[in-house]
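Removed: one protein chain of the complex. Kept in place: all other protein chains.
For subunit A:
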Amino acid sequence: MTKRYPGGVTAVDGLTLRVPQGSVFGFLGPNGAGKTTTMRMLVGLVRPTSGRIRVLGQPPGTPNKLRRVGALIESPAFYPHLSGLDNLRLAARYAGAPDSAPSRVLAEVGLAERARSAFRTYSLGMKQRLGVAAALLKEPSLLILDEPTNGLDPAGVSEIRELLRSLGRRGRTVLLSSHVLAEVEQVCDRIAVLNRGRLVADGTADELRAALGGGQLLIAADPTDKALACLRDHRGVRAVEAVDGTLRVSTDPALAADLNRTLVEAGIDVRELRTVRHSLEEAFLELTSTTGSSG
């Protein structure tokens, strides 16, 4: 799908994405990558310039399917003069959700105490919680959350994380966008990385790391120069350099045992062998620092 806004900004550029049912799917990208735009298209708020979208098997925005989709997109928007509870009642009325739904979801996001205060008196984090609560109203089978932990305190962040995990366990599909990598890494089964409207990577956290060359092995061996020569010719090794008597080997960490055996068989003493995984953070920065060819 592609979305070009009037004014010429191409926010989403030929994006193709499959979100498997029942997964917690992370949508990662720097500011302006097109995450929000994509989500708006998924709920039918914005129409794609070209391309085809199917949400739960139907075009986005179909009333019947919207009943099964809960969404919090960008900042939570509510009537400032109504209380949190009244806002949810109103949304529930539009959604055709049962009367008991508002208080249930308010408890779920830890907002029950302030349910009767006007929305405009809420703190940033409370507004965000109410936004998540509204997305949960319909007990949706697909939950679309755009940076849901924006402005939440650490307790709130971990509550939301726990909530997302439990939704995932209950077989709900969750599409979560964020630029906080740790968050995505911790809760998501799969991650898609978006940059400048294009998909640059797609897979599990491990796959993303692997796609970036996985990481490094630190090997201390004697004699160092012989080990260096030996490793350089090894299959699967992209680069070796000696730093302070230690060899930094760029390779898939899964090859560690293999390399060790090779060295030992060549009569080299291996004193230490350590794996340094790329954090997803590094992977992410690497992926999004480039202009990003489609992955």
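Going forward, a residue touches a chain if its C-beta (ideal position, glycine included) is under 8 Å from a C-beta of that chain, and two chains touch if they have at least 3 such contacts; residues count from 1.
The criterion applied here is as follows: contacts and distances are computed from a predicted model.
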item: Chain not displayed: protein name in its UniProt record ("Serine/threonine-protein kinase RsbT", "Carbon-monoxide dehydrogenase medium subunit", "ABC transporter permease subunit" or "SoxAX cytochrome complex subunit A"); value: "ABC transporter permease subunit"
item: Identified contact with the non-displayed chain, of A:44, A:125, A:148 or A:197; value: A:44
item: Omitted-chain contact residue, chosen from A:134, A:194 or A:249; value: A:134
item: Options A:82, A:180 or A:273, residue touching the unrepresented chain; value: A:82
item: Contact partner of the left-out chain, one of A:20, A:57, A:96 or A:154; value: A:96
item: Of A:66, A:152, A:176 or A:263, the one touching the omitted chain in the full complex; value: A:66
item: Sites on subunit A contacted by the missing partner chain, in the whole complex; value: 40, 43-47, 61, 63, 66-67, 69-71, 73-75, 77-82, 86, 89-91, 93-96, 134, 137-138
